[in-house]
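One protein chain omitted, others in place.
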Amino acid sequence: MTAVAEPMTASPAKRVETEPERGTLSMAQALNRALRDAMAEDPAVVVFGEDVGALGGVFRVTDGLTADFGEARCFDTPLAESGIVGMAVGMAMNGMRPVVEMQFDAFAYPAFEQIVSHVAKMRNRTRGRVALPMVIRVPYAGGIGGVEHHCDSSEAYYAHTPGLHVLAPATPADAYTLLRAAIASPDPVVFLEPKKLYWSKGEVEMPSRAPGIGSAVVRRHGTDATLIAYGPAVPVALDAAEAAAREGRSLQVVDLRSIVPFDDETVCAAVRSTGRAVVVAEAAGFAGVSAEIVARVTERCFNALAAPIRRVGGFDIPYPPPKLEHFQLPGVDRILDAVDDLQWEQ
Amino acid sequence: MTAVAEPMTASPAKRVETEPERGTLSMAQALNRALRDAMAEDPAVVVFGEDVGALGGVFRVTDGLTADFGEARCFDTPLAESGIVGMAVGMAMNGMRPVVEMQFDAFAYPAFEQIVSHVAKMRNRTRGRVALPMVIRVPYAGGIGGVEHHCDSSEAYYAHTPGLHVLAPATPADAYTLLRAAIASPDPVVFLEPKKLYWSKGEVEMPSRAPGIGSAVVRRHGTDATLIAYGPAVPVALDAAEAAAREGRSLQVVDLRSIVPFDDETVCAAVRSTGRAVVVAEAAGFAGVSAEIVARVTERCFNALAAPIRRVGGFDIPYPPPKLEHFQLPGVDRILDAVDDLQWEQ
Amino acid sequence: MTRDPSHLLPAAEPVALIDADGRAIKGADGTAYPAPDDAALVKALGALLTARRLNDQAYALVRQGRLAVYPSSHGQEACQVAAAQVLDEGDWLFPTYRDTVAAVGRGVDPVEALSLLKGDWHCGYDPHEHHVAPHATPLATQLPHAVGVAHAATLRGEPTVVMAMCGDGGTSEGDFHEALNFAAVFHAPVVFFIQNNGYAISVPLSRQTAAPSLAHKGVGYGVPGERVDGNDMAALLAVLGAAVARARAGGGPQLVEALTYRMQAHTNADDATRYRDDAEVAAWVERDPITRLRTHLLDRGLIGPEQLQDFAAEAERVATHLRDGLNRDVEPDPADLFAHVYATPTPQLREQAALVADELSREGAR
Partner (left out) sequence: MTRDPSHLLPAAEPVALIDADGRAIKGADGTAYPAPDDAALVKALGALLTARRLNDQAYALVRQGRLAVYPSSHGQEACQVAAAQVLDEGDWLFPTYRDTVAAVGRGVDPVEALSLLKGDWHCGYDPHEHHVAPHATPLATQLPHAVGVAHAATLRGEPTVVMAMCGDGGTSEGDFHEALNFAAVFHAPVVFFIQNNGYAISVPLSRQTAAPSLAHKGVGYGVPGERVDGNDMAALLAVLGAAVARARAGGGPQLVEALTYRMQAHTNADDATRYRDDAEVAAWVERDPITRLRTHLLDRGLIGPEQLQDFAAEAERVATHLRDGLNRDVEPDPADLFAHVYATPTPQLREQAALVADELSREGAR
């Protein structure tokens, strides 16, 4: 009997403790490298989806995987997202660690039923007997001038669904670290790749010694107020902090990295240290992840707050056409306006 | 040319101003009556879905409609939710006002793509040229001992999606009022019917003079703290207020009725009047509607708050099996515990 | 791609080997489907009798309040038994909510199989133990999983075949389409087995499809479709057995439509008189799969009264086991609520579990 409840795990024995390799990579390259390293380490890792084979994915994240690992390990499927995720469920049930690509955020919606009713629930439904170690990669959010249905910030749909891990890297290093962690995880992960950061470059350490799933990091220290951001909003928050510094205000920036599980400890410590906070995210506002952050941090840190936590994010509108998208995206000015509103004592 | 951008509307001219009829109905009966009255008034109203014809729906909400209005006005479809919602989109584009039934909350997920990418966006995509006056009825939430996939509180998925109205009645009267308003609305409505309240009875006024979409109501006045609830949580909040009254604490209860649009005015006024609040809802907590309520009320009423707004709701777990569901449902004790936690001065 | 679809189309008439009176159909063993061997038929009769007993016992347990709800396969037992009997140990079965009896046929304890419908837990058995997936309630959603299990086996060179079950109503869902298409494109060893029992709750087949038959759906995927009399045990074993053998030999997926009937209401909660006539039901009672096979085996002298007594005793034993098991109340542990959401509970779930534990201890203290 070859099918096993807990599929083959990335064999850590194989990892020789040497100095990690370093390099400057774009986020897309870092993701590609993470897939390669995981595939090389564990034959159970398979990659599939639309155009991930010969084409290497529309964002080239799977570039060369079919050539290097063969058609059995990285392959194109028929054009059907529910089928892709559903097949991944079955493969994960039967000893594999599938990593599937949804071509764009809005094109993951046809798979919503599979994600919510099966991917998220399988372990729970079976009292831990059937694990689904699988990763659903979603190029997400806007800022690239994409036409409708290509720019959705869909994280709230997944984050609201118990049983999923939801990750969103903001740097190439985290893209590598978190994708490796996602593939190694015994639980399903929705892995959100900020499209507009695919080509941003940064230093990457492989293997990574950075914290994995469930840890936020403080990207910039500051004393006056804390900006809480994730994914594509992180560089914007950092820019805002830079601009604020020039005006004499010291802003701290927390990068969540992991939306679920949420790192209450790091976030709350940061907010308590400043007493004021703004959440920055691209998604439409109503009942999104930003609302959760405001609610949970306020619950935990109420007495440390000098002002209500503000949100800077998308309006409650469908993602606009390219020529108007800059109005929808959180920008430096809007963040600074929100910071100005934090009931500063005169 | 018969297709028109703004489909035939319920002709208000026909409504003769007489004393409204009154009667004690269950919520299921009130919904049935709303469908009947709307169908009688406007030939563009059509009802379809799974088992809505001869069977009258698994909850009998469409009972007798095929018999009384004919197969063209109320009919069964093949078993495919995406097809049902998609067909409704087309019918709404072409002059009809479809009211479709999803058999249970979790069985609406296969239609998620249609709901998010088309139902919610059509008016916006076409700069107002194509309206979709349609209603998606969803028997939702738990408390009836249903097996898995039959008890999901899915409101956050819809409420987070700009372009949808999301309503959740808590009384038979509101079921009638709000379903009529939903059918008359020029915009798509996700209409959430709390399953466990289908058989609850109450007085219904037809036609209704109650406020429609976008208005919350204060169901019980109180001075110490405000409970904010909607749908199936409303009767529980009222029970908690009753129990608190016996212990000498005066709780106010606000029933949202309309999740989107949200009635900031009524809710904030209520919270300001007490300075303390608890949000009660069945849904799993993370990034749900409760989080939004906490976030937006805190943003608006921070200086009036004596304590952080607390949430009583489902845990971040898949809906449990019947024998464990009472742990997941917000109950009177848990609400009173949360109220006790609101930093009362000794 | 060959353009000639004839090898993919079902025969004009469903495959049948034994007629409604239990007689072997003349010339039927000269067809592509020779009759299964006698031992298999005798074994199947035993399983059929147990299956019927299980269905009726479970139904009774609903009335007694021991089960919340039961979607019975009464009348469809030949399909249930055949689906399990044609599989090897390493094969997988993907049952729907109505296929408890098929799951039991694979070795799942009926008490565990019914824990979902008792309300104890979502899936009461270990899917890996007998290679039986959890019962699927969202229609057709299990079919892509079946393809994935099969494809994983193919990639590892294992001889696994997957039996993926589905109702006539389920064929209308998008996932049915995607699963058949994926199976065909990946040449996955899956037998898609549709029990066409004429209804999806209240909706008759004519409102589900305008196709010549459900088996005709295969050709659109390049998957051979076959129709079989779903109350004819011999035909089912022959057709499903051949499909499994073909899949195991690398022949790819197959679609089998069994024509059967849901003799009872959708579940005990349903009122079938609202949408169908008693006469229709009565006509199908005449074609009961059990009577047919029993008559056939008795006529051919393959079984006698003693064997029938043994079968009845075994059926009774299983029913008693079910009754005893379901009458025993095991309080589910609230800690389970939080234990299996993830392999390791998140900090948030640990907090929430602590809250419940605290509530319980305060309650206990009262």
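Per-chain numbering from 1; labels A, B and C assigned in written order.
One rule holds for everything that comes next: a contact is a pair of C-beta atoms (placed from the backbone, for glycine too) under 8 Å apart; a residue touches a chain by one contact, two chains touch by 3 or more.
Bear in mind the structure is a predicted one, so any value in this text is a computation, not a measurement.
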Missing chain: touched chains present in the view: A, B, C
Among B:F104, B:F191, B:Y230 or B:F262, the residue in touch with the chain that has been omitted: B:F262
Residue among B:P162, B:G202 or B:P232 touching the omitted chain: B:P162
Option touching the unshown chain, where A:P20, A:G70 or A:P321 are the choices: A:P321
Identified contact with the non-displayed chain, of A:F69, A:F107 or A:Y230: A:F107
Touch residues of chain B, complete complex, unshown partner: 1-5, 46, 72, 77-78, 80, 82-83, 85-96, 98, 110, 113-114, 117-118, 121-131, 162-163, 165, 185-187, 214, 260-262, 264-265
Touch residues of chain C, complete complex, unshown partner: 1-5, 8-9, 12-13, 172-178, 181, 184-185, 187, 206-213, 216-223
Touching residues (missing chain, whole complex) on chain A: 50-51, 53-56, 58, 76-83, 106-107, 109-110, 145, 147-150, 286, 315-318, 320-324, 327-328, 333-334
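Please note the rule applied: only the chains that are shown with their structure count from here on.
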Distance-maximising chain from chain B - centres being C-alpha averages: C
Higher-contact pair (C-beta pairs counted), B-C versus A-C: A-C
Mean-CA-position distance for chain B and chain A (Å): 32
Separation of mean Cα positions, chain C and chain B [Å, integer]: 37
Contacts with 2+ other chains: residues of chain A: 82, 110, 113, 117, 121, 124-125, 162-163, 260, 262
Junction residues of chain C - those touching two or more other chains: 121-122, 138, 174-175, 336, 341, 346, 348
